[in-house]
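Only a single protein chain was left out; the remaining protein chains are all shown in position.
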Amino acid sequence: MATQAVSLPQVNRRKPQRGNRSGLIAYLVAGIVLAVVFVLPLLWAVLRSLQPTDLITAAPTAGDFTRITGANYAALLTGSVHILEYVGNSVLVAVSTAVLTAVVATAAGYGLGRSKLRFRGAGLAFTLIIITMMVPFQAILTPLFMEMNFLHLTNSRIGLVLFYTACNLPFGVFVMRNSFLQVPRELEDAAYVDGASVLRTLTSVMRPLVVPGIATTALYAFLFAWNEFLGALTFLTDDRLYTLPVALFNVETSAYGKVDYGYLLSGAVIAMIPCIILYVALQRYYLRGLVSGAIKG
Amino acid sequence: MTTLSTSAGSAIRDQVGPADRARRGYAGRGLLLTSPALLFVLVFVLFPLAFAVYMSLTNWPLIGPFHFVGVRNYAQIGQDAVFGASVRFTLVYTGIVTVPILVVGYALAVLVRANRVGVTALRTAFFLPFVVGLTTESFMVYLELQPKTGAVNFVLEKLGLTDGTTGWLVNSVPAIAAVCVLVVWSASGLTMMLLMAGMQGIPRELYESAEVDGASWWTRELRITLPMLRRTIALSLIISVVGSFLAFNQFFILTQGGPDVSTTTVVMWIYEKAFVQLHVGAATALSIILVVAVGLISLVQFLLLRDRESEA
Partner (left out) sequence: MSSRTVVLAAALLIATATMAACGSTGAEPDVSAPGFGDDATGVVTFWDRNTTSPYGQALVNEFNATHPHLKVELTQVQDTVYVTKLATAIRAGSQPDLVGVDDINSQLFIHNQAFADLTPVVNQLPFLKSLSPGQLNLATDNGRYYGVPYVADVSLLWYNKALFRKAGLDPNTPPTNYADILADAKAVAALGNGISGFSFAGRCEGCLGFTVLPDIWATGTYLLNGASGAQTADVAGNAALRRTLQLYRQLWAQHLSSPTSLTESGATWGNDFLTGKVGIFPGGYGTVTQSASTSLLRQLGVVALPGPDGGTSIFDGGANFAIPKGAKNASGAWEFIKFALSKESQTQAPAEGFTPVRNDVLTPAYAAKYPFDAIAIRALNHGYAPKTLAYNLIFNQPGGPWLTLFTDAVIRGDDLDGALRTAQTQFTDAITEAES
């Protein structure tokens, strides 16, 4: 199976190098030091978010973490900043985006990736979808706003989901088309000979082979929607619809009163957690997506 | 469109065999399956692009009446001093972060490309900042960059590097420096992953024969790895250059473009012009320039890449 395009190529097992032992030690030392540099700021934010507010805003003293408390989180959950609502909005928008992107991209990937279904203009359609990857949404924000406004899709979570889906589709279609291209033709032919419909073929015969692609597509769409800021800032005007990043921006610019760094930090930590969990759990699919993009460009 | 192809299908139905007929039917379904994606692209990318051209020729405010003004918005771009400043700043910022991201990413890739003890953990560690994303991280460092309460000044003072009073976000140079460090930290992991995958794809026979010829590690890296990685390096450069060109979140969150407009990026200025000053028409003219610029960057880098490949 031609997995080169979608899976992380396996490491070359290099010949044991000379000075193996000192090399290993150098590698370990460098690796650990650098890992600390890269992870510490994230851990640091978690620690800081567990400090009481008076310590957060006081002049720092070396590692004063003697008074660890969940007070910021408790205040965030019960206080004037309705964080649960924003987390809820973010979850709703990100999950919907992931599902919708996966469905639309799978359908298109199937339609474009199976020679059986090849239609006139399929090449053009694929090019059209892929080339939009080169159009950054930041650069067409104004016409998008006007158009979505006209369609009553601004100030709406549904509108945001549709917009995010559009942003993620080119990549999704690319990944899914590749997935379907790799399904052996004989397998599909066998299904057709058996009289299976297109949908049945898709769901029963090919599913095991394309599920990784779907996972990749959905994962990217989720993370994109979870972290996206500019679009949400532009398209949402009602506070109650805000996603987490926009709500945090309001905390930071003290729209809810004095800047509460405790809220800001604990809110940011809450925003970070799903990203880390999803990445660590679904690393395989994440990297598959990266590499497929890299090899195909 | 679907109707069109179906009727075309029925017209030739009588003249073709059953196998072809089945194929036709399946092909119709292929188009049907692809059409939702096409619809999305049409509604959210192609139409806005076409509509942007029209909007850029009007004096469209966000609200209220407007009229056609021809190319006036384009003619006035020269007078827009802030746009000029934002273009310069965006270029400078892109220049500053691109090389460090590549160098750091490359170094990390070298460190983790071989399967050794704990390598998966290291890859994850280096990649996490990218996964968490600049937006969330900007919120996190906002506190630490405050002059009196932030950890950055505290640490730098303890290390004897500064006097611990730097107002990171209120002065241009420290603000740019702080954001650039943040971005390099956050984005290097992506470059690392891309380059690492590229490195692992290089046939190991190349290294083995070089080693037989007595080539040193450096020589092998320069003569084999770098040339073989050209495609991947170009790709990571495109990703980071285009990303820097479209920078918004980190500056909007940390500096709000200030002090003055010294950290205002092109996208920030377009946003400001459209949604704060309500000159959507003029902002759209600037957007068109941005679309063309980003398109050109991608094109130039792709062409460069192709030329180099044909040389090799």
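Each chain gets a letter, A and B, in the order it is written, and its residues are counted from 1.
Everything that follows uses one rule, which is that a residue touches a chain if its C-beta (ideal position, glycine included) is under 8 Å from a C-beta of that chain, and two chains touch if they have at least 3 such contacts.
Since the model is a prediction, treat every value here as computed from it, not as a measurement.
Which of B:L32, B:I96, B:V170 or B:M228 touches the hidden chain is settled by the complete complex: it is B:V170.
From the options B:M192, B:V261 or B:V294, the residue with contact to the chain not on display is B:V261. Only one residue in the set B:L222, B:V276 or B:V292 touches the chain that does not appear here, and it is B:V276. Against the chain not displayed here, chain B makes contact via residues 1, 4, 47, 50-51, 54, 58-59, 61-66, 69, 72, 76, 79-82, 85, 170, 257-262, 275-279, 282.
Annotation for chain A: contacts to the undisplayed chain at residues 121, 145-147, 149-150, 152, 154-155, 234, 237-239, 250, 253-255.
Throughout what follows, only the chains that are shown with their structure count from here on.
By the touch rule above, chain B contacts chain A in their complex via residues 5, 23, 26-34, 36-38, 40-41, 43-49, 51-52, 55, 60, 108, 111-119, 121-122, 124-129, 131-133, 135-137, 139-144, 148-151, 154, 158, 185, 189-190, 193-194, 197-198, 200-204, 207-208, 211, 231-232, 235, 242, 246, 248-249, 252-253, 267, 270-271, 274-275, 280, 283-284, 287, 290-291, 294-295, 298, 302. Residues of chain A that touch chain B in their complex: 8-15, 24, 27-28, 30-31, 34-35, 37-39, 41-42, 44-45, 48, 56-60, 62, 104-105, 107-108, 110-112, 114, 116-122, 125, 128-129, 132, 134-136, 138-147, 162-163, 165-167, 169-170, 173, 198, 223, 227-230, 234, 245, 248-249, 252, 261, 264-265, 267-269, 271-272, 275-276, 279-280, 283, 286-287, 290-291, 294-295, 297.
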